[in-house]
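One protein chain is absent from this view; the other protein chains keep their places.
Presenting chain A:
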Amino acid sequence: MYGFEAMSFNIHGGYLEAIVRGYRSGLLTAADYNNLCQCETLDDIKMHLSATEYGPYLQNEPSPLHTTTIVEKCTLKLVDEYKHMLTQATEPMSTFLEYCTYGHMIDNVVLIVTGTLHERDVQELLEKCHPLGMFDSIATLAVAQNMRELYRLVLVDTPLAPYFSECITSEDLDDMNIEIMRNTLYKAYLEDFYRFCQKLGGATAEIMSDLLAFEADRRAVNITINSIGTELTRDDRRKLYSNFGLLCPYGHEELALCEDLDQVRGVVEKYPPYQSIFSKLSYGESQMLDKAFYEEEVKRLCLSYEQQFHYAVFFAYIRLKEQEIRNLMWISECVAQNQKSRVHDSVVFIF
């Protein structure tokens, strides 16, 4: 019952909620980012990071550092924290935590399939996979020739199996089909996650619905923008939009017809919660759209911490940590390539 979570949430979730709030307090602040942005070399970055929570993970790295090493170690910290929480969680929190990683699983599957298509080595691809989305038998994906084999050999044993019902065809895998497969899987995953949160009810349902609706709308806009000018038909485009969210169904009708960015802007600006995103961009500019979306997402994720006794804080923490890792990657790349003037282009401050 909404409003009375406080009476029974702490039996199973109280300890882990306190732990995740502790992790959140360890996220880098604006002051940390300012220090990092003023670094000259990657070793300076390592020195600054060793004063933060990342210290134990980076201190044993030999110089010279690479940006990929920094990102890998920071991701390792996220994975350690996630596993710590997952092992202590009971149902339904453990299912909720697992749902948070299915997106990465989908990305890993697509990465390996695409890489195999372009004749890359499987071991190399496995190293690039996101650790949160690993599962056993992931290496077998390299063997499959079409989606039906993909499903039958590997994916039927994974949690992604139910999402495949809509996209099993016997066509051979090529770049276009793989992108469509990725988006179809992600759509099924979001809808499944949404239904699961609705079933949990209470504050979790309300806050997660808001966060997932924003995710669904953001993906709809990105799919629209990325498929302008490609051979994706309007009907195919409509099939990739999720069936929940603010933009569904009228916004989706209009988005399916859009042919350039200004039309997309016109559609999305009709929805007051999203007006602030496009107002930051001048007409015709699309590079800053990603950053605007990330800023809006971070704002909503931070708001979820204002309420106690629900599961959305876990989802929010994983997302905020990923944003922090993206920030660190951007800063490291800018420093490594001596482009420090562009450092603030893509860093989203969390606090």
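Please note the rule applied: a contact is a pair of C-beta atoms (placed from the backbone, for glycine too) under 8 Å apart; a residue touches a chain by one contact, two chains touch by 3 or more; residues count from 1.
Assume contacts and distances are computed from a predicted model.
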Which name from "Non-structural maintenance of chromosomes element 1 homolog", "Trafficking protein particle complex subunit 9", "NUP43 protein" or "ATP synthase" does UniProt give the chain that's left off? "ATP synthase"
Touch assignment to the omitted chain, from A:14, A:64 or A:266, lands on A:14
Touching the absent chain: which residues on chain A qualify? 6-7, 10-11, 14-19, 21-23, 25-26, 308
